[in-house]
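Remarks on the structure that follows.
For this view, one protein chain was removed and the others were kept in their places.
Up next is subunit A:
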């Protein structure tokens, strides 16, 4: 009796001792899908089993709330050790304000070498690495092949913007809504303007404009992109009420078979089915993906092989412990990322992990990104919050025929000047 009591006390003491030494690693992420959340729970458990002195805590916040809360959180004592990031200008602003930790020397060399150079570049500000990339996405046209076949359009033959415009006309003549878009949220239509600018101006058009060379955002490539967009809008290609449709509604409408094309990221594959009225949406056989068409006679050559999408990842905050960085490398190691790929959750950025992909659409997208001459990150993230929102504004205005291509370009330049 006495012995057991002593043992109990000893165990209790040991437990408190261990608890007191535990390092907490807090991770904040935009709310992911259920499968991804389950995956993080598994990784967390695996890591904690190996490192009993570390307590990993994942926290999730909805997308818009995340973006608005992050600046305040970063300035408070409650800031997370690791947080979800889109890289680009926003990361630069955070790094310049001193909220981030350079991790280039903490992350082992053999881990760094598993990431593509270009992806690491996005998490680097003035030669210091502040985070690690997680996955890549690409914006493509989702095609409802039932509808294109019905109208006699062969989507595999759409190579140029003119091909695309005539396909839109053919679909309209056949009584099919050619394109579904969620223009109320604006960002879904900024894909058009961004892609057309890349196609018209070549892969480095955005970085050139940011540096102020070649008339900045008033370069004729941006105006030409606007004109191409106007050509499309003049055909009245969208579903009725496009300006009052959100991304979620548009995604559901496409899955309900209400239109032939939807320009959206590969990430919409599972969510659009969830948003369909019957909860099933289009089957894999009824779906296809198509790269954004090229321009036959662009302003500057070289944009045909560029892709638009995201390279999302993790940033590490200034006073995060070494354990935080260690957990991050654990999370991003090849084995874990292959699991992600096998389950079809997303397309991991770690080199070689995409071999494990089984989903045919994701396989295609992974191949596109690998072959891409330049992977441009979404302009509304890449250019920072304010200029990005202006790009969204002018894109939506072009769809609503409320602005001209010239005015659109100069509004973006103005926002860039006032940044």
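Note that a residue touches a chain if its C-beta (ideal position, glycine included) is under 8 Å from a C-beta of that chain, and two chains touch if they have at least 3 such contacts; residues count from 1.
Just so we're on the same page, contacts and distances are computed from a predicted model.
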Could you check which of "Copper-exporting P-type ATPase", "N-methylhydantoinase (ATP-hydrolyzing)", "GDSL-like Lipase/Acylhydrolase family protein" or "Raffinose/stachyose/melibiose transport system permease protein" matches the UniProt name for the chain that's left out?
"Raffinose/stachyose/melibiose transport system permease protein"
What subunit A residues would touch the chain not displayed?
67-68, 71-72, 74-75, 93-94, 96-99, 183-186, 240-245, 249, 253, 384-386, 389, 393, 396-397, 400, 402-403, 418
